[in-house]
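The other protein chains are all here in position, but one chain of the complex has been omitted.
Should a chain be cited, it is by its letter among A, B and C, assigned in written order, with residues numbered from 1 in that chain.
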Amino acid sequence: MGELNLSEAEVGRAREAAARIAADTLAEIEGKTTVAVERAVLRLLGVEGVTQDGVPWSNVVVDDLLSRDLLDKGAAVWFVRARTADGGSPEDTARRMVRGEVDYGSLPRVEPEDLRGRMRSLAREGLDRIDRSRSVREERLAELGRGREPLRYLIVATGDIHEDAIQARAAARGGADIIAVIRHTAQSLLDYVPEDGSIQGVGGTIANRGNFRVMREALDEVSEELGRYIFLTNYCSGLCMPEMAVLGAQERLDVMLNDSMYGVIFRDINMVRTFIDQHFSRALLARAGMMINTGEDNYLTTSDAFEKAHTVLASQFINEQFALKSGLAPGQIGLGHAFEISPKLEDSFLFELAQAQMVRQIFADCPVKYMPPTKYMTGNIFQGNVQNALFNAVSVLTDQSVHLLGMPTEALHTPHVHDRHLSLENVDYVFRAIRHLGEDIVFRPGGRIETRASNVLDKAVDMLEEIAGMGLMQAISEAMFADIARTREGGKGLEGVVAKAGDYCNPIAELLWEERALS
Amino acid sequence: MGELNLSEAEVGRAREAAARIAADTLAEIEGKTTVAVERAVLRLLGVEGVTQDGVPWSNVVVDDLLSRDLLDKGAAVWFVRARTADGGSPEDTARRMVRGEVDYGSLPRVEPEDLRGRMRSLAREGLDRIDRSRSVREERLAELGRGREPLRYLIVATGDIHEDAIQARAAARGGADIIAVIRHTAQSLLDYVPEDGSIQGVGGTIANRGNFRVMREALDEVSEELGRYIFLTNYCSGLCMPEMAVLGAQERLDVMLNDSMYGVIFRDINMVRTFIDQHFSRALLARAGMMINTGEDNYLTTSDAFEKAHTVLASQFINEQFALKSGLAPGQIGLGHAFEISPKLEDSFLFELAQAQMVRQIFADCPVKYMPPTKYMTGNIFQGNVQNALFNAVSVLTDQSVHLLGMPTEALHTPHVHDRHLSLENVDYVFRAIRHLGEDIVFRPGGRIETRASNVLDKAVDMLEEIAGMGLMQAISEAMFADIARTREGGKGLEGVVAKAGDYCNPIAELLWEERALS
Amino acid sequence: MNEHVDLVTAYGDTRGDGAVQLSFTLPVTSGEKARQAALILAAKMGLEEPRVVLMDPIDPTFTYFILYGRTRESLDFSSIQVHEAAYEIMAPEEINRFIRETFGRKLVVIGACIGSDAHTVGIDAIMNMKGYDMHKGLESYPEIRALNLGAQVPCETLVARAMEEKADAVLVSQVVTQKNAHLKNFTRLIEILEAEGIAERMVLIVGGPQVTLELAKELGYDAGFGRGTYPEHVASFLVQELAGRKTKRG
Partner (left out) sequence: MNEHVDLVTAYGDTRGDGAVQLSFTLPVTSGEKARQAALILAAKMGLEEPRVVLMDPIDPTFTYFILYGRTRESLDFSSIQVHEAAYEIMAPEEINRFIRETFGRKLVVIGACIGSDAHTVGIDAIMNMKGYDMHKGLESYPEIRALNLGAQVPCETLVARAMEEKADAVLVSQVVTQKNAHLKNFTRLIEILEAEGIAERMVLIVGGPQVTLELAKELGYDAGFGRGTYPEHVASFLVQELAGRKTKRG
């Protein structure tokens, strides 16, 4: 598509403000950690498995330390000291810790350097495992190659991973490049990862190591069959965000839905908790070479796509800065936006075209992810296919990187096997039919489209500078995103936020930041 | 839409060649008339109704004159002379003529001037009736106004005019601007107009005065209800083409499918017969202030839309010239084309866009009629809706005048009541969503679209100049249109072609041509 | 079929033709045998002249079908009993006046999206100031105190709050219906309300895109509202229902 004439200066101002916003927010949380972060650390140090009542060891250990007011030093410290004392398996140590068999007061003294060394060598093992699965991905990609952009992203959400696998294979054979397993409705509010083989999901499927493996295997198999690497997506969100990052990284997921604010706004998770969790999680995802998908599309389900288009752009700038500060490379930052404008609006297509093209230009190095119409989809599944056709057209016209296929049945149910089939046919045809239209047409300077884009950009700049002034947490409590307000003290999971002691240590974070350059 | 840069010179050459082609063809048929033309004349002179075995009087009279080798003077001459002799009702005269009660040899002698005078005054009455219905249309249009372009053209084809009327009303309420009653499959090969209230149609509904009235009434009623004049379309084609023109003009139809070659190519009607019939028919339609729709769209059902795009353009130039030579104003000439390109072709949308825009520019004063995908529609009614969506997009982008709505069920059956409903929703949305996109984008000079358009134009020029050389009839016998070959002597209805005698007279034609300026 | 005035069946292009379109997937490999299977299934559904108009292989193990046919079935339209919630729709002003005159106090309405359902747009549309589609929500009614607890509210929390606020009505939304999640949550709530013995005391209203009045009644609620509901619909029903109960109690 011919380029839109956008003010470089304005874009610069926006980025600059967003950088300030991210920096200030991170400064605020600097001195804090969360139970979720500590659980993730323990998992990487080798604490796996569950108690006989199915609670993950990482949870019981961290809860135990929290109840003893010991968590402020970091779970790693106590775990490693306890281990050194006995030298059993990680699980034995964990068991002894929670059984109260470890007298934290009188643990044999270890030299700080010595302790640090042991923590780091365990941490190194943990990261090696992640690095290994990263290189497996790289090898397979090199060998098989990937689909052509816009990549076709399809969701499965039967609630049963084995049924999901069947449908994912069918979707891949039909042309899917990325399969996202939608997560069980209630999971993001669970403060632990449900054990393997556990309950039937609703509105989605349980996300845990066992289920990740089932789908990874299915996709590897079908990737071979098709000679095309099929990417796997799940959610790095909710109260277990950092642990999801660990599991995803270990089980070679390729993409994770991960947003710096979604949990706060749409799941009413405490904002301090979320900002800490996302910062650490993203560093892990960066290390694992995974792509994140942010969730700005969601804003347009609660606020109007025409009125609030600038909030999406503003949020993308913020998500970008948070991501960079966690060490994600631009190529790993999949910013989200969506075709959610009201079909009743005249020239709605022009406005979506303006937004999509603007986002593409402003975040040129990011694999932007474009989401389909959902809010204005209805029970008219025939017309739904038409709405999706125009969405498909904008996507290929503006050359988006990741294209989430809309379903004709969006308003009715999580996709049936033929819903995906019909959507793939829709996309095949539209992409093919207008493949090079973008190259063949030029925007009329000062036309409706260009004007719309500049207006949205200007409003985003104003919004970002306003936020930079008041601080992001304040902005959220004033419902500046999605028209939903959340307070700094409100929301779920605040009790899991802990102030770090002076000698707090998180060996994983240390290595991640020291070695950021590498990733 | 930004204008395509097309060579004026080439367009000029094409028109010039087409004018020669039309002129030469008309010269060839100059000295001939047909039974259909003569029947039409009789109808306009007042010969209506049918015999007790349901054969129209116009048919029996003309057949009788033909069998007596008297038709070469024109039916009008004999009819008027016979009438003067008795002075009864037109029907009485007709009855006496066919009963052999008229001794043509010894009819009382009339002064040529006198005879001509009587013929012309009867003809004048005939044309007055047409002029009256034309002014009724003009009044209603002035009072009610019409829909916004592209006008929404929908078809009904239940086979039963009363069922058609129900569906037409529903369609109009859903937004239709033009209702076309598709004609009974077998009718175009009937050499007479089936009497009123006759058989159930197949694949369409019988076209005759009675049925025209039923639908006209229904549409007038719903026009009032909606405050929008709804146009009525039928077919001026087949072996009764001139009579259809008469009936349509009298019963205030607004649009008629009328092509200078369709009958020859797709119905295997003799070409001499067709050229004579269309020439006279169009003069009547011109007088009645009706719009014609030509049938180039049909070529693409038997030949490939990409390969043979230039044959459509060439034929449009020819149809335009024939139309002008019959006295139709550019505003009455609805040239047909269609979105029939293979959906398997990459950039198919670009090629259709090129064609549609080119046609729009070249025939700027003609109400171009754009037809939907039909040939590549399948039983996948969901995907069909997507194909129609892209067709709708091209139509509003290039600002076509008349838009025939594609049906998701095109490959299956003549439309069901909800098929139209779904198509109207499709069009509503797409037209609204991209309403001003055309104004907002410009073609890249020398891009795929512009290049495609010039190539098609060049090929059309070559084709037209080749045809100008060999003559149109020769061209048809070489399958230059639709890949279908027809011979000059072959096809149906040749027996109905008669060489005119020196004193042949067609009072209707006389008046029509004398008064052409008026219409 | 055509004769009887009130016998109706599906209509394609001729009264009584019974034209019906059908689509489904069969877990079999595409082919003549699969086509037959689709026809048999359609026949078992009572379709005459069933036609497979599309047989599309989704992959080697699934085949998608689109069919047309004519249903033999018809029904007597005149005999259909709809139990529509018997109330007239009033304008917001009317409703407020009615409240002042009938109850002489503000009504307390408490709402939430229960269980793990986070779809608040629906309940917000009914309760919040902003409302829906230009129709302002209950919050904008001077005579109504509207408390919207929002998303993912545990049944217990809602009930406790309703009791402490002495709510006149409880409004519950459920949007996620997969695996009948909504039924489970609705049932759970009504059980708790009954356990607390307050089910009778309050007007219990449910809503959601797949909620119907029948469903609500079956589950023991006073009313259910589906797609396209406006705040005034709910308020109208509520005030009329409460007025009714008042007079009953005398």
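Here, a residue touches a chain if its C-beta (ideal position, glycine included) is under 8 Å from a C-beta of that chain, and two chains touch if they have at least 3 such contacts.
Note that the structure is predicted; figures quoted are calculated from it, not measured.
Across the entire complex, contacts from the unshown chain go to A, B, C.
Looking at A:Pro90, A:Pro194, A:Gly327 or A:Pro415, the residue that reaches the missing chain in the full complex is A:Pro415. When you scan C:Thr25, C:Ser116, C:Gln174 or C:Thr229 for touch with the missing chain, the hit is C:Thr25. Although one chain is not displayed, its contacts with chain C can still be listed: residues 8-12, 15, 19-28, 32-33, 36-37, 40-41, 44-47, 51, 62, 71, 73-75, 77, 80, 82, 84, 210. On the side of chain B, the interface with the absent chain consists of residues 157, 159, 166, 169-170, 173-174, 185-186, 189, 200, 202-203, 266-268, 301-302, 375, 379, 411, 413-414, 416-418, 421-422, using the contact rule stated above. For chain A, the residues in touch with the chain missing from this view are 158, 160, 163, 167, 378-382, 411-417.
Keep in mind that, in the parts below, only the chains that are shown with their structure count from here on.
Chain A and chain C have Cα centroids lying 34 Å from one another.
Residues of chain A found to touch two or more other chains are 422.
Across the assembly, chain C contributes residues 56 that each touch 2 or more other chains.
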